[in-house]
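Step one of this worksheet: look at the structure below.
With one protein chain removed, the remaining protein chains of the complex are shown where they sit.
This part shows subunit A:
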Amino acid sequence: MEAWRLPLSSSIRGKLISAGYTSLPSISSVSSSDLARDVNITEEEAFEILRLAKQSSGSSSCNGSRSLINGAKNAWDMLHEEDSLPRITTSCSDLDSILGGGISCRDVTEIGGVPGIGKTQIGIQLSVNVQIPRECGGLGGKAIYIDTEGSFMVERALQIAEACVEDMEEYTGYMHKHFQANQVQMKPKDILDNIFYFRVCSYTEQIALVNHLDKFISENKDVKVVIVDSITFHFRQDFDDLVQRTRVLSEMALKFMKLAKKFSLAVVLLNQVTTKYTEGSFQLALALGDSWSHSCTNRVILYWNGDERYAYIDKSPSLPSASASYTVTSRGLRNSSSSSKRVKMM
């Protein structure tokens, strides 16, 4: 039985199989009008089924090439690619150093913490920093900011953008002493121009937006970061069926992974915390449950240590566990000015 392997809805699949079309050759040997008549579906659905069947049987035709499967890359090539992969700086050099240079593209990074720790600030800072032009060491890309809570403040983004432009002017003024100052073309308003802002009010809107992002980013190819603030908000309350929630969330995670890989952009998901009862005590853990915790490539947890804000790398395929402190100033995220500036390695 091969017809059940086609990605179809279960009602159409059931109709196909009960009409006798159980294998792919039997489907491909019929015309779409005959198929529509036999199975009692519309012509467009029959056409779609035929297209899927042809695609499926076409991909299984053998080629004489040496590679095991099409599209596989070997680790040596990937090593060189990985070293040249750009990273988005967080404007805090301690945080950058434990992240290996910044938030890496092609990865889904999850950042979570208690309310008030600075998650939205990190989100706004990243959406500004991604636009730093290549001459100053940035990516020169645009940002998509998906706001589910309504916590994006335009005035704050303008403030951070102005601080970023001043830093860039200082940098170019320092590097190219013989040039005039103000070589930087960017103005704070241009930076705000390049942030695509979406406001989402329910979980269905969120899912619809994620499905639409593929098409949107194909049309706006210089988007280099997608920030979702926060991914938990609409999934925490009023969701009766937890099994459905797990399914929907894992589907969404896979879509983000695919987006990150396909367009080589960074996806940053901001998450909230909840209490969990483990090992006999209540502990803080990131929301959305155990299944969701596997859906990101990297995870950074923000926490308070006395009066200081700290960030801790909880999950990463190639970085060691470490924590670093940072502060939130009027100019954005910066290094904390405490005396112990060394990065604590775990």
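The criterion applied here is as follows: contacts are C-beta pairs under 8 Å (C-beta built on N, C-alpha and C of every residue); 3 or more make two chains touch, one makes a residue touch a chain; residues count from 1.
To be clear about the criterion, contacts and distances are computed from a predicted model.
From the set "ATP synthase subunit epsilon, mitochondrial", "Trafficking protein particle complex subunit 5", "Alpha-1,3-glucosyltransferase" or "P-loop containing nucleoside triphosphate hydrolase", the protein name that UniProt assigns to the chain left out of the figure is "P-loop containing nucleoside triphosphate hydrolase". Screening A:R5, A:R51 or A:R134 for touch with the missing chain picks out A:R5.
If you put the hidden chain back, the residue from A:S97, A:N211 or A:Q244 that touches it is A:Q244.
Taking the complete complex into account, A:A260 is the one of A:I103, A:V130 or A:A260 that touches the chain left out.
On the side of subunit A, touch with the chain left out of the figure occurs at residues 1, 4-7, 10, 13, 20, 22-23, 25-26, 56, 59-60, 62, 67-79, 81-83, 106-108, 243-244, 246-248, 250-251, 253-255, 257-258, 260-261, 277-280, 289-291, 293-297, 299, 314-315, 317-318, 320-321, 346.
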